[in-house]
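Let me begin by handing over the structure; questions about it come next.
Partial view: only certain chains, each at its native spot in the assembly.
When the chains are written out, they are named A and B in that same order, and each has its own residue count from 1.
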Amino acid sequence: MQIKDTHLIRLPHGKDLVEALTQQCRHKGIRMGIVSVIGAVQGATIGYYDQIEKVYRSRHIDGGLEITSCHGNISFKDKAVMVHAHIILSDAEGRSYGGHLMSPTTLFAGEAHIQELGGKPLEREYDETTGLFLWRDEDKAEGNTNE
Amino acid sequence: MQIKDTHLIRLPHGKDLVEALTQQCRHKGIRMGIVSVIGAVQGATIGYYDQIEKVYRSRHIDGGLEITSCHGNISFKDKAVMVHAHIILSDAEGRSYGGHLMSPTTLFAGEAHIQELGGKPLEREYDETTGLFLWRDEDKAEGNTNE
């Protein structure tokens, strides 16, 4: 895949992080790429995937937290652009809480880096083994890399 | 923004991480970009931004720690290049401590990746709402992306 463009973006105070990133993708026409964010939130929701029950369990953490790591990718699910990211948040003592980034996660301040990729966007489809929506199977996915 | 160059850099043993990264930027003429580091430190200082009082509170952790995540960006503040990064450190039990990367954070060993971006560097200015120095407001900042 080729890099199409690189974006450094100031994210809006008070907005939801997942929604802010998805809106940036829609607004800029980004269909595939990778994303990372540093900043702080006023509260966050993190998910943990129960591999036995095949369901996400979410947990909300209230109060000001640093976004110490937030990384993910941009691809398609059900014909719409979708941001899949994991996040780690740290409190005043430095203690760190991580998981699958969910809403609501309310931005205090955020700086995003998006590397936009060209080519046919990867698409997610249901995977029986894991119960997750994953990129089409490895060989097909590799077919998309234009190699 | 366009990618100008990519650097993989061995960082110097015994030096401060923030200073080592800033020196690399000055030395190589890097004015905008993103940065990540893995490695280990002999001690670290992490900051937490108190969103109510609008001040950073810092905490120093002594002893050998893995740099398990360190990500940030490079832009301008007060006419000088500035590295803004968040870091997560892990101890012998794997316990993780995160926050805003501050000095002193003394390198034991470090491997940095810097992706240098071209174009007019983003500049930080004081933001009343958060009390932080953020990139000029979103629309202006987007104007800098040459889109």
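By definition in this document, a contact is a pair of C-beta atoms (placed from the backbone, for glycine too) under 8 Å apart; a residue touches a chain by one contact, two chains touch by 3 or more.
Since this is a predicted model, take the numbers as computed values, not measurements.
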How many subunits, all of the same sequence, make up the entire complex in this structure file, 2 of them being shown?
3
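As a convention for this text, only the chains that are shown with their structure count from here on.
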Centre-to-centre distance between chain B and chain A (centres being mean Cα positions), rounded to whole Å
21
Touching chain A in the complex, chain B uses residues 1-3, 32, 34, 46-52, 57, 59, 61, 69, 71-73, 75, 84-88, 96-100, 115, 117, 122, 127, 129-130, 132, 134-138, 141-142, 145, 147
For the complex, give me every residue of chain A touching chain B.
3, 5-10, 12-13, 28, 36, 38, 40, 42, 64, 66-69, 71, 88-96, 108-109, 111, 113
